[in-house]
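With one protein chain withheld, the remaining protein chains of the complex are depicted in position.
Chain nomenclature is as follows: A, B, C and D, assigned in order of appearance, with residue numbering initiated at 1 for each chain independently.
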Amino acid sequence: MKDALLREIGKVVIPFIQIFGIYIILNGHLSPGGGFSGGTILGVSLIMHKLIEEPYKSRIKISERAVMQFTCVSLILYGLLKGYSFITGGGEFELLDIPLGIPGRILSGGMLLPLNVAVGIIVCFTIYTFYTLFDKGEI
Amino acid sequence: MERLITNYYETASIILFGIGFMTLLIHNNLIKKIIGMNIMDTSIFLFFIAKGYISAKEAPIIRAPYMGVEGYINPVPTALMLTGIVVAVSVTAFALALTIKIYEKYGTIELNEILEKGGD
Amino acid sequence: MAAAANFPLLIILILFLSSFMMPVLKRVKAVKWLSLSSILLCVVLSVLTLAYVQQNGAFLYKVGHFEAPWGNELKIGYLEAIMSIMFTSIAALITWASFFSADYEIKEKNIMLYYTLCGMLLASLLGILYSNDIFNCFVFIELSSIAACGIVVVKDKKENIKAGVKYLILSSLGSGLVLMGIAFLYSITGNLNIGFIHQELVKVKDLYHNTLIISLGLFTVGLGVKSAMFPVHIWLPDAHTYAPSSSSALLSSLVLKAYILLYIKIIYRVFGIEIVKTLPILEIVLVMGAVGMIFGSILALLQKDLKRMIAYSSVAQIGYIFFGIGLGNILGLMAAIFHIISHALTKSALFLIAGNIIERIHSKEISRLKGIGIEMPITLGVFVVCALSMVGIPLFAGFNSKWNFALAIIDSNRILFIAVLVASSLLNALYYLPIIINAYFGEENTKDRVYMSKEKSLGALLPILILAFAIIYLGISSNGIIDLIAKSVSNL
Amino acid sequence: MKKILSVVLTVVFISILLVALSEGPAFGNADNPANNYVSDRYIDEGVKDTGAINIVTGIILDYRAFDTFGEATVLFAAVVSVIIVLKKSKEQV
Partner (left out) sequence: MNTLILFPVLFPITAAVAFNLITFKTRASRNIVTASVIIVNFLLVLLAFRFAAIPELQLVKTNSILDIYFKVDKLGILFSLLVSLLWICTAFYSFEYMKHEGREKSFFTFFTATLGVTLGIAFAGNLFTMYLFYEFLTLVTFPLVIHSGSEEAMQVGRKYLKYSFFGAALVLAGIALLYMSGSNFSFTGYGVINTVDVKSRGLLIFTYCLFFVGFGVKAAVVPLHAWLPSAMVAPTPVSSLLHAVAVVKVGIFALTRVTYYIFGAQVIKTIDSIYFVGPLVVFTILLGSILAYHQDNLKKRLAYSTISQLGYIILGLILLNRDSLTGALMHLVNHAVIKITLFFCVGAVMYMTGKKTIQEIKGIGKEMPITMGCFSIAAISLIGIPPTNGFVSKWYLALGGLHENRAIFVIILLTSALLTAAYLIPIIITAFFPGEDYRPSVSRRDPPANMLVPIVILTAVVVLLGLFPNLVLNFIKVIAVEVI
């Protein structure tokens, strides 16, 4: 989009959108929100960045490989974390218990926070991938 | 019969479900089919959420004055529907991708024309 | 051995995690071996699970720290243990076979993603199989339908996209119906765990009679669409015909079966057969199954394309399975489960064979298969085994399932349906045997033709040989498996 | 003709489903079967069990995390499938 106004305003707005997304992800266990909604907002910010920076050189390129790697690593992380919890819970092993934390603080939710972050990353890149693929047929 | 009127949320969602279902089943245009699919899914979400609603109660976020079991609505449908929404989004994305490809390959998105052209 | 209780969950996790790793890997070969080795590991784990079940009986396994109605739960009984062995081992064989055909059928950029999808598909099917939570099942159903659709469109042809669209639309239609069924059940029971739903249903069954009928009806149609029950099978022929052969094998032998198993679970565990018998649904399933047995075969008879014919034959065989379920007695259920196994073995072998043949002679036409038996003796030999099994000649697996169906029919006092069974097996003979005849005996018609077709290497043929042996083994000594199925049915 | 047929079909389909609804529990009632011991425990013990104030997050990430895991996988499967369908191979670009 070759429009100076949009570009400049976008440059200003995008960080705020991203901060908002991160806030939603991090506060998922305290308030409405969580990885899915926050991830979507983050993904939208990436799309917006791509939209307004597309014609210019200054665009930060996200390679396909990076997208795949981020998504897969997050998924693996999610799987491992949750799998550990599943197995210790279901098999009733007396292994290291993950602390639950104190309700009300951001770094409280025990495993919930990293899980939310992982989900957020997955959703973010998924949304971004959808957009780019629908648009150009490449990431 | 009066239940249908008092449960108007659910009645509406069922009507939407029927409309979405039939759109998905009968319409020839792929995009409209996908819209129908989304109407159908959304109506189910509405139905679920309506099932979880209890009048005059709060969202299940437990802040300082804990109001006991009586204070909050049923959180289960909400949680389920979060999952449901994501699933619906994924299917929609995939369906749209296929539609794009169909348009590239066949030059149309009317299903009956595609089936005619398809042959083998 | 106590750790074996964790194996079902571990199987699902291993499959998921290994498929998440695949897109990151650099070399196609590594992906292939990762895929095969993870599935093989799962085979071992499934066998251990069966051993554990045989020792300790069926067990419930909570996923995470929370007890059943709150957390997710898996239930592993004999049925699940047997089926998971079948699922994983057939998937392993198909994966092995696909090593040799993937390069030919799938573009290189997609091969890695293909194996990713296969892994996720298998995991989701096992999830449907194990899960004791109906919403959990729904999530896995959606996952499996996306993944299954993905492995249909992985071959980037015009027809594949068409088949994929058809499949996805009908499949999401089915999922919508299933979710609505779940919604109705939830609204009258307030539970999602299968055991707890059943407990509640027994209490409220008289209050909500219509809801029960409609909910079960929604499940029937929804899962019926997904597992290609007769009048709603229309997606199946296209999908199975155009997909790569290994995908067709997976779809036909495993994917359809998982939905049927879920349907069995819904009838016997969620509703309970006593409640279901008061509803008019089973009769419809019975009739649809019977109609499917006949019409699927008739449609198969009309096909000129080899894979399409095998696909329509799947419709007929699925008809058998629904027919067995619809009989509503223990023997019928046992016959249906046995047929699930024997059909999975036979159909996967048939699709792999079809793939081999098509790869060699570059044609799908049945009429062009003349004389191929002389050029590809092993492949066609296995084809003969499968066809005889389909027709129901004794000493092959198909005979045993047909026999069990006959017993079930007699047990349920609907003797006239034997005619359907007889007619259907005759029709099977009519469309499989001409292929064999042409393959071996039609020499006069092939005099002037020179095929460059040659048998594939022994490694590539190993899976179908193993499948053939399994078919014969099931045909000769089905006792052990029938006993296991009887146990699993009594523990449902 | 086709339109009338589809309208009739839709009406029939909807009315069948409405039959089931007409005997269902009343809307917004706290005594409905859906609002039973299951949801009570979530609200009562949710914070203690999971450490999350937002019970919904607690449910999707801890109680029923297996669902959510499946859900994330669905998303991933969709991405993979969309890549398979739409991504152009190098020679096409």
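To be clear about the criterion, a residue touches a chain if its C-beta (ideal position, glycine included) is under 8 Å from a C-beta of that chain, and two chains touch if they have at least 3 such contacts.
Predicted model, so just to flag it, every value in this text is computed and none were measured.
Every shown chain touched by the omitted chain in the complete complex is listed here: C. Contact with the chain that does not appear here is found for just one residue of C:Ala3, C:Ala51, C:Ile234 or C:Ile410, C:Ile410. The hidden chain makes contact, of the residues C:Asn191, C:Ser227 or C:Ser425, with C:Ser425.
When you scan C:Ile393, C:Leu465 or C:Leu492 for touch with the missing chain, the hit is C:Ile393. On the side of chain C, the interface with the absent chain consists of residues 388, 391-395, 400, 402-403, 406-407, 409-411, 415, 418, 421-422, 425-426, 429-430, 433-434, 437, 440-445, 476-479, 482, using the contact rule stated above.
The rule is simple: only the chains that are shown with their structure count from here on.
Distance between chain B and chain C, defined via averaged C-alpha coordinates, is recorded as 28 Å. With centres defined as mean CA coordinates, chain C is found 36 Å away from chain A.
Averaged C-alpha coordinates give centres for chain A and chain B that are 24 Å from one another. Contact with two or more other chains is made by residues 17, 22-24, 32, 34-35, 38-39, 42, 47, 49, 53-54, 56, 60, 62, 64-71, 73-78, 81-83, 85-87 of chain D. The set of chain A residues that touch two or more partner chains comprises 30-32, 34, 75, 79, 85-86, 103, 123, 130, 133-134. The part of chain B that touches chain C in the complex is made up of residues 17, 20-21, 24-25, 30, 33, 37, 40-41, 44, 47-48, 51, 76-77, 80, 83-84, 87, 90-91, 94-95, 98-99, 101-102, 105-106, 111, 114-115, 118, 120. Those residues of chain D that touch chain A in the complex are listed here as 47, 49-54, 56-58, 60-62, 65-66, 68-69, 72-73, 75-76, 78-79, 82-83, 86-88, 92-93.
Taken in their complex, chain B has these residues touching chain A: 59, 61-62, 82, 85-86, 93, 96-97, 100.
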